[in-house]
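All protein chains but one are shown in place.
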């Protein structure tokens, strides 16, 4: 009988029972939903991104499946940070009972505003604050994502780091940049403790019969299977460029996908769209498949996989 | 009996019997292969990108299929512009007999060198010179693609326009930029006559059993089905930003895909990976499907589709 | 259960008024689905809204005109397209020998295919239909033709028993042994029925509604709170875990 492999790991100073992290915005939009996903096996859960003010998001259709992935333009629906912090405090109380860390996620329209939102959200004492500088779906309201440019990305991080004290800060990067490694370097230089990569890739579905874009927002963010090689490449570039842990996110649907993400240099693995492809038990299925892979390949500790393919 | 729909169209001042253009680098790497693809139905054929010096390209593996597309890092193998111009003259002689326009494609390491290569290639009198500022697979040799930055993209175009006289110039853009519309504006401001969008998207496949990247170059360019929504979105952004014709390229495998690309704002449609998915008759199959769509939807002239979904 | 999140253009084959505000729309294709699953219907430039499957072969829906989208659906002409994403969610499963179905308003629609499936398995089916007034009672003849035992309640008493359909349900339960209660309708009705089912410890399968956006379990907007029925687990999503929630009193699984 082979020994049960160890999936527990560290992300910065955070202990995770396993490296799977619920990606921001995917299902976990309320304390009860965060708790549900935590119970279903997640090593940590990230809340939906919240901003300074409440946002309704875009009208329907906001999401569709296509042959090779999903696309969404939910439009950062959220109750605004004042309501959100109350929800995160509630979530935190519940999650503590089962020892699953809570990650907050924030966005804003300027570096200063990022700092303000971060300060408010700190009151919930999340294990990590993820700074979403890369949402592709709110272009009209916020202009280009901050992740587009190393300088503005760095300013956001500086502002957030000043606001949150000792809470570690992750920066979530976008794939549609020429040199993601350079942006990672810029944010790490300002003290980013973790990089999350990647957010969805901008895309558009057109229905030829309707002669129209499918999403009401026309363009949206691609997630799921088609995103995986894009994410692997971004994670590998970042791993070669900086020395902080990475939450590798994008197209992880199976245990093998998760293993590949670790091999690309990720220390933890974000999972979102997998709920659609694998159902409510997605996390448990992925974890079982990771264990099976580790047993087959005689790997005892999940840490051994990190960066193997670099 | 419905009337046979008209597929003939204009791209800048170039007459095309149909809007399908062989994408650069896919199969058409010699005069005989260009001629073969032209005979198989293409409205125009683009030659493989050539640079100032001969390049062998990367060692194998250089290409693989994955569940949702292809990935390649051929590495811009080419015989160098001096040999290439002789080949294009030969290709031109043959293509003229069947009235299929030839597009040249060039790359180089600096704006000045782009101009030099363009000047040499002009001797073949291609109907269009496509400036490839977006190849993702030669990072180590050339640094960041010029398409990464509006300013350097514009410099390249200026240099090429000065070198080629009246031959129209297309600029081929990359999808991994934050704002492709802005780059399109910058190159059009310098006189780009056509935009080709997009080149492949940077990605990486990892084989978990091998614990390695599959391509010898590790990262490569994603083409085929997974690329389509990324390309549609880029084409739509460009169409909203500039007023020159677009060769919409990326993941066109069926006639419906081609129709969607036109609806996104393209005036012509680049086709590459379809050979793998549809076989040697790819162009004929796509054209038949386009005609069928036009008949079903009572569309007489292919021009009616352009920009329909914007 | 089969799910698809990709939109497909479906052409209207027939569109038939069931009453002043309600139409049945039949499309030119079949779907692989169970009774109680739903779909998202998209009309370009207008929006996208959830509807229960009425029949799966051919695909048809029953639409009540309550606002701009459901109104637009009713003004479609034969040959027009509706873009359909689905089937989605988890539906009803036939269980027991003697079953009760409670439909409030258009809630009758998803029960029709279920009743048909139950009758094919020779189950005894009692149907209680609730509505405001007699002209709003839906599908009564259709259930009759399946040889279901049909009871009606209207709030104004213009047909059947006067009052809420829950009263009729209590009557039935006093008279008959029921193995499973199925229901679809307004949340208030379902909450009341859940209380009744709890009191009698009867297994039930209710189809809950909530505001749906993605319809695919990812946006989190269709969470139904256990306030509506304490048996609902926390974090229950109507589009993903439901719309049908099942309660088994002696569940071994």
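Brief remarks on what is shown
Going by the order they are written in, the chains are A, B and C; count residues from 1 in each one.
The rule we apply is simple: contacts are C-beta pairs under 8 Å (C-beta built on N, C-alpha and C of every residue); 3 or more make two chains touch, one makes a residue touch a chain.
Computed from a predicted structure; not experimentally measured.
Note that the absent chain touches B when the full complex is taken as a whole.
Only one residue in the set B:8, B:98, B:189 or B:210 touches the chain that does not appear here, and it is B:210.
The missing chain, though absent from the display, is touched by one residue of B:27, B:81 or B:302; that residue is B:27.
Within chain B, the residues in touch with the undisplayed chain are 25-30, 32-33, 35-37, 48, 57, 59-67, 70, 72, 74, 77, 207, 209-212, 214, 216, 272-273, 275-276, 280.
Just so it is clear, only the chains that are shown with their structure count from here on.
The chain occupying the central position, as judged from C-alpha centroids, is A. With every chain reduced to the mean of its CA atoms, the largest distance from chain C is reached by B.
Each chain gets a centre from the mean of its Cα atoms; for chain A and chain C, those two points are 36 Å apart. Rounded to whole angstrom, the centroid-to-centroid distance between chain A and chain B, based on C-alpha atoms, equals 33 Å.
Between chain B and chain C the centroid-to-centroid distance comes to 51 Å (mean Cα coordinates, whole Å).
Among the residues of chain B, none is found touching two or more other chains. In chain C, there is no position where the chain touches two or more neighbouring chains simultaneously.
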